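The structure appears right after this line, and notes come after that.
Only one protein chain is missing; all other protein chains are in place.
Each chain carries a letter (A and B) given by its place in the written order, and its residues are counted from 1.
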Amino acid sequence: MMATTLLRANTESATVAAMKRIVGSQEAVLFLVIALLLVVVGGINPRYVAERNLESMLLGNAYIAVAAIGMSMLIVSGNIDISVGSLIGVLATISGTLATSGYPIIVAWLVPLALSMLYMALVGAMVAHLRIPSIVVTLGMLSILKGGLISATGGTWISNLPAGYHLAQMQFLGLPMPVCFMVVLTAGAALWMRYSAAGRAIYAVGGNAEAARLAGISRERTLMMVFIIHGLFVGIASILFATQLSIIQSTVPPNLELSIITASLVGGVSILGGTGTVVGSTLAAILIAAIGSSLIFVNISPYWLRAVQGILILLTVLADLMRRRRRAVRG
Amino acid sequence: MLRTLIAAFGATLLAGTAIAADRWDGADDLDVNPLACEAGGGGAAAAKAYDGGQPTNAADKMGKPITLVDVPKLIGIGYFNATSKGIQDGAKELGNVTATTDGPTEAKIDEQVKFIDNYITRGVDGILFAANDPVAIAPVLKKALGKGIHVVGYDANSQPDAREWFVNQAQFNGIAKAMIDAMAKEAGEEKSFAIVTSTFTTPNQARWIAEMWAYAQKCHPKLKWLETVEAQEDNILSFNQANTLINKYGDQLSGLFGMTSVATPASAEAVTQAKLCGKVAVVGLATPNAMKPYVNADCVKSVVLWNPIDLGYAAVQVMRAAVDGKLKPGATEVEAGKLGKLQIVNGSEVLLGPPFIYTKDNINGFDF
Partner (left out) sequence: MASEIKTASSSGLWLRGLMFRHEAVLLAILAAALAVLAVQSDVFLTADNLLNQGRLMAEVGLVALPMTFVIVTGGIDLSVGSILGLCAIVLGYSWKNLGLPLDGAIVVALATGTAAGFVNGWFITRVRVPPLIMTLATLALYRGLAEGISQAHSVRGYPDWFYVLGQGDVLGVPTQLWILLLALVLSAVALARTTFGRALYAMGHNEVAARFSGIPVDRYKLAIYTFSGFMAGLAGCIFVSRVSTTRSDMGTGLELDVIAAVVLGGTSIFGGVGTIGGTAIGLILIQLLKNGLALTGVKGDATIVVIGTVLILSILFTNFVQRRRDSDR
């Protein structure tokens, strides 16, 4: 009788286990911090939680969240891409140029996606087959893309864009398009990474490439796939970026790669590869936008804005670490 | 852990508010000099002794062909494309000047200094520059002067003794007057405005804002200045910041100033997307191409600038005059080709003229 009681006590139901896992996850921490921010800053200035501002916060970094989906996958596989900012600048310029040169709008939207995936296939080939570390390849490509863009365009403004081009300014079911993209793509990618064989191969290759190979997963094919998918998401992000305003500046947006990588890392994606989800990076992107907005609402001295931002990011990362530590201790 | 986290977050935010300074007010320790309040009240600039630097043992190139290099703050943005075009136009017209525009791909002083250094080594007859930092660029410019190279600045000045002449597009207080007058006219005398700028450390922006505040206090005392936000040179960040300001102040905000050619269109976009055109005035400095959609849609009534092409043109004319010995220290005016005679103020500054206001009537005639 004692044995049966013990057995029952030790077997939690699967649901409870799942719930515990969700609550103890980085995503939950981020969600909590966002909620905290809304409550605290909303208390100081109620306009912070007004519908307009909530929409602005979700909208503001939506393109970063979309790009961070691909970046998260890349980091999970054990790689990184620091040329993504330059790439988005180039793709946005190409999109705008196509749109103002008389091509159908759908062409202006889709060609950058194709080009991005092609470019990433090249980068992926160098990483997967030629064994060059991704940080080196993308460090070199960053300069090549930026210099190339300046040589080609000289930084002109693209301003007579056709009506109907501005995807990011449209709405779908009452929500701004970028937010729809962000939510749908995040959910889709998260499910894909968790439940499809190809998605899980990414985790395997990132965690232990040798073990993955022994299990029959081809490192080269998985890496090529990850880079190309990353290219797809960067392409979508660049269209959202290009269509947000009525004009396009054909330059490389400063520090964009930093924002995207920060969103992924704060979102819980482990740089050692092998763990982390895209839901985390999206929440992190929203959190970063919320922090940025909150600092203006709370009247923080503009000189200390970036310092406060840095501290808040550090605290969020520390929270994640402590959470993992406690998890490990508990077993 | 949770409690520590909440405590840390709260503490950081509160600490931030505790050290909340007043809104940033230009803070570059230089004197402000607001103009008179009435329309067209441009002050007679005080005559000052020549304070520029002179090249040592410059080769006598009067009338002879010279090679110039133009090193703007950075390459790859529309504004400096326009100044470069002006320089090329001037060079072609003069006939005996070859000019190249070359510079860093980011607005960093270190990079700019290295570029100028390389051209000194290469050996040019003259250097045109737009400085990222007035003091940091001085050592390398003085080195150029020491090697007999002529140095003329435009758009963004250096320390006076590091260059011979500086072509100023407009007086800082003139820009300030134009901007504040436009805002007061559009939004109203007793309204509140906010400013979107690039960074607090960009010298020109800092000067303009300091002069704007001084002028507003003098001539439009009821105009209320809410705050200034930084947005680097990032399009979407400027847009987000402008949006946040609109969300934060709601009805209280009646006007936005954009201080760069990135901030102004982004602010106009934020106002347009928030459907507040006409309710929130947008006044700012920007290049025409970036503002065409908003001016043509009547969301922005006026864009303050000067003609950058004329600025580049004037710079190369001044350089030629200096090389030929036609422009000497102590002169009060200089002949600048099709621009006619330009005034020299403040010792060694060549004034391009009053600010140029782009409106619906004339903006479509420009392409930069």
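Criterion: a residue touches a chain if its C-beta (ideal position, glycine included) is under 8 Å from a C-beta of that chain, and two chains touch if they have at least 3 such contacts.
Quick caveat: nothing in here was measured; it's all calculated off a predicted structure.
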The omitted chain touches A, B
Among listed residues A:A28, A:I44, A:V107 or A:I132, the absent chain is touched only by A:I132
By the document's definition of touch, the residue of B:Y79, B:Y119 or B:F166 touching the omitted chain is B:Y119
From A:A35, A:L118 or A:I144, the answer for touching the chain not displayed is A:I144
Of the candidates B:T56, B:N96, B:T201 or B:T359, the residue in contact with the absent chain is B:T201
Even though one chain is not shown, chain A touches it at residues 82, 126, 130-133, 135-137, 139-144, 146-148, 150-151, 258, 261-262, 265, 270-272, 301, 303-311, 313-314, 317-318, 321
Missing-chain contacts on chain B, rising order, are 19, 21, 24, 27-29, 75-76, 100, 102-106, 108-110, 113-115, 117-119, 121-123, 133, 135-139, 199-201, 206
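Operating definition for what follows: only the chains that are shown with their structure count from here on.
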The chain A residues in contact with chain B across the complex are 32-33, 36-37, 40-41, 45, 47-48, 50, 52-53, 56, 60-61, 63, 146-147, 149-150, 153-157, 159-160, 169, 241, 244-247, 249, 251, 253-256, 289, 292-305, 308, 311-312, 315, 319, 322-323, 326
Chain B contacts chain A in the complex at 1-2, 5-6, 8-10, 12-13, 15-17, 19-21, 23-24, 75-78, 80-81, 105-106, 200, 227-230, 232-236, 239-241, 243-248, 250, 262, 265-266, 269, 272-274, 287, 289-290, 292-294
